[in-house]
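A quick write-up on the structure given underneath.
All protein chains of the complex are present and in place, except for one that has been dropped.
For chain A:
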Amino acid sequence: MTTATTSLESARTPAKAAARRRGRRDVLKHLGLGAFVLLMLYPLVWMIASSLKPDHLILTEPGIIPSEITFDNFVEGWNALNRPFTVFFLNSLVVTVGSIIGNLFSCSLTAFALARLEFRMRKLYLAITLVSVMLPMHVLVIPQYIFFSQFDLVNTYFPLLVPKFLATDAFFIYLMVQFIRTIPRDLDRAAWIDGAGPFRTFWYVVLPLMRPALVTTTIFTFIWTWNDFFVPLIYLTSPKMFTVPVALNSMVDSESQSGVGMLFAMSLVSLLPVLIFFAVAQKQLIRGIATTGLK
């Protein structure tokens, strides 16, 4: 009896000690990681703090906490260019929403055909889609520009939106094909027996079940399009058509007049939609990258 208890106790103490040791190691880990998080996010925190400081304090006051808080940078920055940022935000919104609709429409149609329908050369099509993911856009952009300029479509949103409606973001096709493959085929067969053709099967059976893939596509299309700079820079020539990144860039060019504080304030505002999306959709985002390697 006594021997039993002692052996039990001695078995418990090392376990406890190990747990305590692990607890202490975790505290150290958390301290280290916390410091690293702070270092990583410090630039962003500095941007927020600086946007709230009057211009003369930004580069002279080293600390994060402003000795004087002002919202002037936001008010003045909003109107620093010839047009208020409202215009650029609306432009970005039009382009972003258009791109999302385009990608959802074209990529889901394509993915359904590639994942579910039987036809010759299906494998070849799938291979083409995968290879086109790796194709650098810089090889295509010059002829595309010439093409659009011949139809007098430079300085419109067509060059930005048309490719999205033509299933050219192959990443999302790949993502959706992978997802559709996880949906049981029995559901298609049941629909077929009930007399549904491919279109009705797609619309009423597969599309509703694809929701997670559609959500991921929406999130990434939003973030990529919102941040996109190269394509709008090339096609949008008049300031009234500028999206937010192009407008911000033109503000840099006139930095001497607009001042650092305004630049910070407008940069921060331009990131807000992405930050909000991130806050709301973190889980899907992380899952999306983990499963497909999207950025």
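Going forward, contacts are C-beta pairs under 8 Å (C-beta built on N, C-alpha and C of every residue); 3 or more make two chains touch, one makes a residue touch a chain; residues count from 1.
Basically, contacts and distances are computed from a predicted model.
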item	value
Hidden subunit of the complex - UniProt protein name among "Peptide/nickel transport system ATP-binding protein", "DsrE/DsrF/DrsH-like family protein", "ABC transporter permease" or "2-oxoacid:acceptor oxidoreductase subunit alpha"	"ABC transporter permease"
Residues of chain A (touch criterion as defined above) contacting the omitted chain	26, 29-30, 33, 36-37, 40-44, 46-47, 50, 59-60, 62, 105-106, 109-110, 112-113, 117-120, 122, 125, 128-129, 132, 134-147, 149, 162-163, 165-168, 173, 192, 197-199, 202, 223, 227, 229-230, 233-234, 245-246, 248-249, 252-253, 260, 263-264, 267-268, 270-271, 274, 278, 282, 285-286, 289-291, 293-295
